[in-house]
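The complex appears here without one of its protein chains, the remainder shown in place.
Chain nomenclature is as follows: A and B, assigned in order of appearance, with residue numbering initiated at 1 for each chain independently.
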Amino acid sequence: MAAKTLTIDDHLVSARPGETLLEAIREAGIVIPTLCHLDGLSDVGACRLCLVEIEGQRRLQPACMTMVSEGMVVRTSTPRLQAYRRQIVELLFAERNHVCAVCVASGNCELQRLAAMVGMDHVRYDYLSPDCSVDISHPRFGIDHNRCVLCTRCVRACDEIEGVHTWDVAGRGVQARVITDMNQPWGTSTTCTSCGKCQLACPTGAIFPRGVTVGERPHASERIALIIEARKQRW
Amino acid sequence: MTTPTTDIATDRNVRPVSDNRRKILEATMKRFQYQGDALIEVLHKAQELYGFLSPELLSEVAQRLRLPPSRVYGVATFYHFFSLVPQGEHSCTVCLGTACYVRGAAHLLHDLETLSGVKAGHTSSDGRFSLLTARCLGACGIAPAVVLDGEVIGHADCSDLTARIQKLLGREE
Partner (left out) sequence: MDLHELEAIAEREQAQRPHLRILCCAAAGCQASGALEIKRRLELVLSAAGKLAEVEVTPVGCMGLCGHGPLVRIEPEGTVFERVTPADAEEIVSALEQGPCNVLHCDLNHPFFTRQQPIVLRHCGRINPERIEDYIAVGGYRTLYHVIHDLTPAEVIQIIARSGLRGRGGAGYPTGLKWATVAKSPGERKFVICNADEGDPGAFMDRSVLESDPHLVLEGMAIAAYAVGAEQGFIYVRGEYPLAIERLQKAIVQARRLGLLGAQIFESGFNFRVDIRVGAGAFVCGEETALIASIEGRRGQPRPRPPYPAEKGLWGMPTLINNVETFANVTAIIENGPEWFRQIGTEKSKGTKVFALTGKIRNTGLIEVPMGITLREIVYEIGDGTPDGTPVKAVQTGGPSGGCIPAELFDTPVDYESLAAVGSIMGSGGMVVMDEHTNMVDVARFYIEFCKDESCGKCIPCRVGTVQLFNLLTKLRNGQAQPRDLDTIEELCELMRETSLCGLGQSAPNPVLSTLQYFRHEYEQLIGVEVDHGS
């Protein structure tokens, strides 16, 4: 099939058929914020940060789940989109207790980077300050729900790459939490293989390696994509 | 080793009931060929049989349907119908749909909370009475509607309801 030609922010761009709009946008050297997307994992279109305007379509579409098509005219960062992205990041900061000053991931956190990227200098909404727990029952890792943004990257990494589906989401709405097995302490999980892919996939400091000090946290979400890539190589 | 005979006798008295429930649940799963897709149907049946979904019951369902435990737990907590804790012996569900709301259901609920001492969504400490809410029972024609132990009561009124609840709890004064 022939390559597709589309217009992204007034530039003509070619893309492979079957490629997502996000891939084409990145290939064109344009950076748009993403959070729930992680190379190597399936997409869910949940964080709404990569929404773009497509000419002729009434609704904004998530770039990560929209396929390129011939003649598509796309705008990636109109003032309206910028405002929405900032609002979404603000809502996230207000949702749980994200205190960068005392976080193991500070300086190494996608949420923090997003805030800088969308120019969020303060939060206009009331902090919901929920009562969240910290689980350090696992010998190697811990999870601090105060820092979780419910992107479900851990759930997908565990299910799609490690293949054990230790993680899932329980409850709904703002009460939703990622859980292991029967919502039991992580250390007592019978399915967890302690592979640590959830920790690689986590964009914030919610899932963290134990015994590592601030600044030392190896943040390596790109390794998820490498694993997938490496699997394709057969000899 | 003290009184083995009595133990067996007690066991015999207790077991048939629980075994039967297990059998019915097993039959339901078999009818769906142990397909993971049937999870919600199976949870409906499990709750109908046992009254609530205990962690043991959920683990059992996960094992039989070959599903990850976290997925079963995730589904069970997503839907309002499923309860992971035992409900009271008697229950009163106040409909909070729009029609009932416009006709004063919120006040009714507030009064019931005060009179029964049980908060909406909770069970009394003695486990005898649960006060619950619903998002529209579809009985808007007779708003405000209340379900008392499965019986729908239309045009509900607080004093009448309180009397009925007291009667159910055997506390006629």
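Please note the rule applied: a residue touches a chain if its C-beta (ideal position, glycine included) is under 8 Å from a C-beta of that chain, and two chains touch if they have at least 3 such contacts.
Values in this document were obtained by computation on a predicted structure and should not be read as measured data.
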Quiz prompt | Full-complex contact with the absent chain, from B:H44, B:R64 or B:H90 | solution = B:H44
Quiz prompt | Listed residues A:V31, A:V174, A:V212 or A:L226, member touching the removed chain | solution = A:V174
Exercise. Can you work out which residue in A:V13, A:M72, A:I88 or A:I224 touches the chain that's missing from view?
Key: A:I88
Practice problem: Against the chain that's been left off, what residues of chain B make contact? List them. | Solution: 35-41, 43-44, 71, 74-75, 78-82, 96-103, 134-143, 145, 151-154
Self-check item: Contact set of chain A toward the excluded chain (per top definition)
Solution: 44-48, 51, 59-62, 65, 80, 84, 87-88, 91-92, 94-95, 124-126, 128, 150, 169, 171-176
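FYI, only the chains that are shown with their structure count from here on.
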Quiz item: Quick one: chain A and chain B, Cα centre-to-centre, how many Å?
Solution: 37
Exercise. Report the residues of chain B in contact with chain A in the complex, numbered from low to high.
Key: 55, 58-59, 68-74, 77-78
Quiz prompt | Complex interface listing, chain A residues touching chain B | solution = 159, 164-172, 179-183, 190-191
